[in-house]
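One chain of protein is taken out of this complex; the other chains stay put.
Note that the chains take the letters A and B in the order they are written out, and that residue 1 is the start of every chain.
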Amino acid sequence: MNTNKKTREPLFHLIKRANVPAWQPWAIRIGALLLGFIIMGILCMISLETNPIDAWKYMFKGAFGIGTTAKTAKFKTLALLRDLSLLLLFALAVTPAFKMKFWNIGAEGQVLMAALFSMMCIQYFGGKVPNVPLIFICLAAAMIGGIIWAVIPALFKAKWNTNETLFTLMMNYVVIQLIIFMIKVWVPNGSQSLAPSAYANLPKIAGEDFWFTIIIALALTAFMFVYLRFSKHGYEISVVGESENTARYIGIKVKKVIIRTLIVSGIVCGIIGFLLVNGINHTVSEKDAGGRGFTAILVSWLAKFNPIFMILTAFLVVFLTKGTEGIMEENQITNEFFSQVLIGIMFLLIIACEFFINYKIVFRHRTAKPQPVLAVSESQAAGSVDDRSGEAAEAPVEGASTALQTDETADQAAKEE
Amino acid sequence: MEHEIAIQMKNITKTFGPVVANRGVNLDIRKGEILSVLGENGCGKTTLMNMIAGIYYPDEGQIFVNGEEVTIKSPKDAFRYKIGMIHQHFKLIDVFTAAQNIALGVKKGRYSLKKVAAEVRDMCDRYGFQIDPKKMIHEMSVSEKQTVEIIKVLYRGADILILDEPTAVLTPQEIRTLFKVLREMKKDGKSIVIITHKLNEVMEISDRVAVLRKGEHIATVDTKDTSEKELADMMVGKKVELNIDRKDPVDPKPRLFIEHLYVKNKEGRYAVEDVSFTINGGEILGIAGIAGNGQKELLEGIAGLQRVSKGDIIFHNPKKNKPVTFFHKKLRQIKRMAAEGFFHDPQGNKVDFKGKSNKEIIRLVNEEQVLFYEDEIIDLRHRTPRQIQELGIKLSFVPEDRLNMGLVGNMSIVDNMALRSYRKGRSIFVNKKRPKALADKIIRELEVVTPSDMTPVRRLSGGNVQKVLVGREISSSPKVLMAAYPVRGLDINSSYLIYNLLNQQKEKNVAVVFVGEDLDVLLALSDRLLVISGGKVAGIVDARKVTKEEVGMLMLSNAKADAHAVKTAAENAAEEDKQ
Partner (left out) sequence: MTLAVWISFLAAAFNLSAVFLFGSTGEIVVEKSGHLNLGIPGVMSVGAAAGCMTVYSLMKAGITSEFALLFLPMLSTILAGGLMGLLYSFMTVTLRANQNVTGLAMTTFGLGLAGHFMNGLKANFGKIASASYAYKNFFKVDVKLGDTGFVNSMKQIFLSHGFLVYFAIIVAIVAQIILSKTRTGLHLRAVGESPATADAAGINVTAYKYIATIIGCAIAALGGLYAIMEHLFGRWDYVCEGFGWLSIALVIFTIWRPGLAIPGSIIFGALYILKEKWLVTNETIKFAIKVLPYVMTIIVLIITSIVGSKKAQAPGSLGTNYFREER
């Protein structure tokens, strides 16, 4: 029998999960989402006096236009798709760097720089160069802009290990001011915005100007997936991200990989900036990125840097944005604040649920009660936690100790010595 | 009872997932004694002590301090019961001074670093330490850091000190000082526990020895009633003799000439100074020395991983009249070398490939129609690690760095195999077929215990990780294989497997460099032994003739006290080597 006294043991402790079944993380994430929706419903009820069920309905209405006319529904769905593909593109831009553990939180600035470069070409060459070549000039300029803004912090990171998180964060604000300044140069009369340009606009597909964005987003997702998963570059990125020492050891030039990867990021940012200017807005503004550079970090991180999963996580974020906008619309609220609150809560819940995916809480002295559902799979693998107090612990564990040491904790035990 | 008991552990069991670290351990620690906890790597001795120190919590069992049952949930609790542990990896804060580190976590009286410094000096006088309380940790030597750790524990008023492998990082002089200090502390009534696997130290310092094996407590005996042999038998369970099958080298030919090599360490000081020696193919060159005397920098310098400040590394490839192959050379390289007149055909005519298509060249090379005119001599300095590896110089690294250098912990065995070969081929994609075949071959031939070849190496045990690493390194037919502490942290069976692998490589005419710490192993495995001390060559000796004591002397040669005595020995050895 267990000889320990109840009162003097820790109530619970944490164990890092190893070998979890594939469905489990998704079950936890869906659980967190459901909880989030319930909280959203309750908040809407308290704050807006909207029936939660109505609130959820409004979300779908806001996102897909369900319950409205077919035309609105189509419009809303397409708008959702456009936002989804933009956010996805931002996430694709940050992902290679993140995989390398280069915490680039400056996608916002990199895209804005690209957009500004593209706009500069329009401003200075518009009308002087035919449209088709101009489009390509814009694309090239945008890519150069994106690359410059992404590579500067990379150079310093590679050479002097300068903190890239803070560096890229600061770079964002420099571009924002630069755009405000350039608009003032181009529009001296003091109006804060630049009128849409007639030059170098991408052709509309099926009468809409955002199909380009959607197609390019899908193509780049596929490209990035293959690039990261199967290419030699992708392999080097993984090695550098996991262990710089090993990378050096096998002769990977870490600096080169850092810079090359940020060039890839910069190119993607360039494409986004180009699409924003030449495809969607036909103008430039410091608000063009709309915080997507930050949201994309969440999208990429939640998807564990896997571009395919990022479609899902980006969809989730866009659905939440559009959905909460739908709720606001129904309540005639014109500002975005309450929807920001709801989205913020949802984000925090989703972030928090990763904890339950990565860690298991082991409670002591619950021998009579069943283990929490979350802990079942591992406790079975490890020779049930419940059995530890009794003689039963001997049998499963004895065999295990001589058998495969595959558990992470086994590795820890080995490292200890 | 004649002996007062400070700590009593009853029936302690601790498991990590499926692995039992300790099972039903009963152990007493008496007041005013030095107790050695002896056991092989991985026997659970550190885990056991960690449970007294509050790092781990036992799954089962009781701990009594001064006869009272206690719960030790955290290091803080341990301090409350006057237990302090000095871990193998020092837990000090680099940017703090010694005094700040010592004051850390202690809440007695008003906070005043001056007072702490005064107390530290006091303690230094009492026990014979030497430390400057105002010195920053990152400016300190390992032994100074250890001293800070010990003072830290004493400052908290610990009566029971647990030291985890305290001598592993120290020079013999420092060990002597440490032991003196420990004896002083014992006289002062403190209980001291030393976790170790070094028998000689156990015999020298401890009053009693507790032997652990595979997580179980085998016995606790009085040191005076036992012998090294008896302890070793208890420790390993069965009698193990160092029975390494060492063949005489067959026609050793020089492979690498290291000439007046200087390499700086991270702090910018010379870690390797004026080191010269030769590495021969077909023999094992052991490198002996106390850890941290420049071995790491020397090997990394040769492998191109560290900048070499001065000196040359000449790679000698005995290729005269041997066919060139695509194994270590690319077509481009072969063409360039041909133009420079490196090759001749079997008839003795110069080959320059003029006017020949690539296809023809490839055919000629594959038919072994292209032979080297002279031995290939290459200076490796200024070459990238990759170029050096492609010449066939492979490095297998320190266990504690295995997952940090050499392998990627979160990648599967297959992906880790690809580390060496992924660049091959023109494709922009990584070819995983060959790495997979190699992974399966290594798993089969070296008996790597793993659920599958897709298991991340992080999840393998230490021995299996080392097998994967060494297996990969020897798979590419190296010409020089350098292994630094390849058996550290491995059990005896895994160690022997590694020794055998190294011997096999030697028989294949590979030049093997083996950096070790266990002198018995070094003497039993190596053909020649290079002793390094303070970053300099203290001597190069014949491992078959030299005695352990002589090597020990050489290892200390740069210590001032013995400098003169050993200098001659080193010179003699060096002369011997030249002949």
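For the reader, a short list of remarks on this structure follows.
Heads up, the rule we're going with is that a contact is a pair of C-beta atoms (placed from the backbone, for glycine too) under 8 Å apart; a residue touches a chain by one contact, two chains touch by 3 or more.
Just so it is clear, the model here is predicted, and its values are computed rather than measured.
Only one of the listed residues, B:Leu35, B:Leu92 or B:Ile258, touches the absent chain: B:Leu92. Summary of contacts with the chain left out: across A:Met40, A:Met224, A:Ile297 or A:Val318, the touching residue is A:Ile297.
Across A:Phe156, A:Phe230 or A:Phe309, the residue that sits in touch with the chain not pictured is A:Phe156. Residues of chain A that touch the chain left out of view are 13-16, 47, 103, 105, 156, 160-163, 165-167, 169-171, 173-174, 177-178, 180-181, 184-185, 291, 294-295, 297-298, 301, 335-345, 347-348, 351-352, 354-355, 358-359, 412, 415. Although one chain is not displayed, chain B still touches it through residues 55, 74-76, 78-79, 87, 91-96, 100, 103-105, 107, 111, 136, 138, 152.
Keep this in mind: only the chains that are shown with their structure count from here on.
Between the CA-based centres of chain A and chain B the separation comes to 41 Å, rounded to the whole angstrom. Partner chain A is touched in their complex by these residues of chain B: 11, 13, 15-21, 41-47, 50, 57, 59-62, 71, 73, 215, 303, 305, 384-387, 389, 395, 397, 401, 403-411, 415, 418-420, 422-423, 427-430, 449-451, 455, 458-462, 464, 489.
Only residues 2-4, 8-10, 13, 18, 230-235, 238-239, 242-243, 245-246, 248-251, 253, 381-383, 388-389, 393, 396-398, 400-401, 403-417 of chain A touch chain B when the two sit together in their complex.
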